[in-house]
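We show some of the complex, not the whole, and keep each chain where it was.
The letters A and B name the chains in turn, as written, and every chain counts its residues from 1.
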Amino acid sequence: MNIIQKEIIIEQKQRGFHIVTEEILRQIPEIKDITKGTAHIFIQHTSASLTINENADPEVRSDFEKHFNKLAPEIAPYYDHNSEGSDDMPAHLKSSILGSSVIVPVTRGEFNLGTWQGIYLCEHRNHGGRRRLIVTITGE
Amino acid sequence: MNIIQKEIIIEQKQRGFHIVTEEILRQIPEIKDITKGTAHIFIQHTSASLTINENADPEVRSDFEKHFNKLAPEIAPYYDHNSEGSDDMPAHLKSSILGSSVIVPVTRGEFNLGTWQGIYLCEHRNHGGRRRLIVTITGE
């Protein structure tokens, strides 16, 4: 059994949903040595999140952005936490609905995703900046 | 430390929420050898998902189906991704709200779930077919 842990950076993205599978993989070449295991990918922020969804039609991602703006709207009359901008409280809500980590099986040195699956970085702020991830791969 | 990884199949289910704890366990008898650890159960699809919830009253599962159809309705006026049917875009949204994996503690050869907990397969398509899961058990 082996464990690899690494801090990696995802470059700044526009508000919305972005496929980052390759941007992550480029930064963890050590995955090649893992025959079977899991990769835990964790975002160290509370206004951006990670999820797994369709890696093909870009309209899926833009529909995600529109739908999550309905699920957690800006300027709801009952928000008290407004000091960091109208995009801040919805960003916190979206982060918890989607989650701060994904875990992907690793098989023969690669993410063992389904044919249509990709890892999304979900940027919920208008100006979110670079995002820091901690990747922990456990396996043999 | 030991790691067991296995691809298993969940037989086709109707659209809705289904308890699959036993259907999973039947396919991973190796769990008996793990004294303490975790089981990562991952679905390789983007229009079905996994969650943990009440394993008793079937009305909980039918209420889930009704409520998630409100949270991610069919034929929202702002969906652009319509080509695969009106149940497709809501299926993607529900998958990310609920998640593509659950992780369950394993103790003395069994899932260490609470008394009222079961693993749900959440089938979001009208005709979803069989679903492929990757189970990775890490422990000793």
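Following the convention adopted for this analysis, contacts are C-beta pairs under 8 Å (C-beta built on N, C-alpha and C of every residue); 3 or more make two chains touch, one makes a residue touch a chain.
Please read all numbers here as calculations on a predicted model, not as lab measurements.
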item	value
Identical protein chains across the whole complex (2 displayed)	3
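One rule holds for everything that comes next: only the chains that are shown with their structure count from here on.
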item	value
Whole-Å separation of chain centres (CA-atom averages), chain A against chain B	20
Of chain B, residues touching chain A in the complex	1-3, 5, 40, 42-46, 71-72, 76, 78-81, 83, 89, 92-93, 95-97, 99-101, 103, 132, 134, 136, 138
Complex contacts: residues of chain A adjacent to chain B	1, 36-38, 51-54, 57, 59-60, 62-64, 66-67, 70-71, 97-99, 102-105, 107, 112-117, 120, 138-140
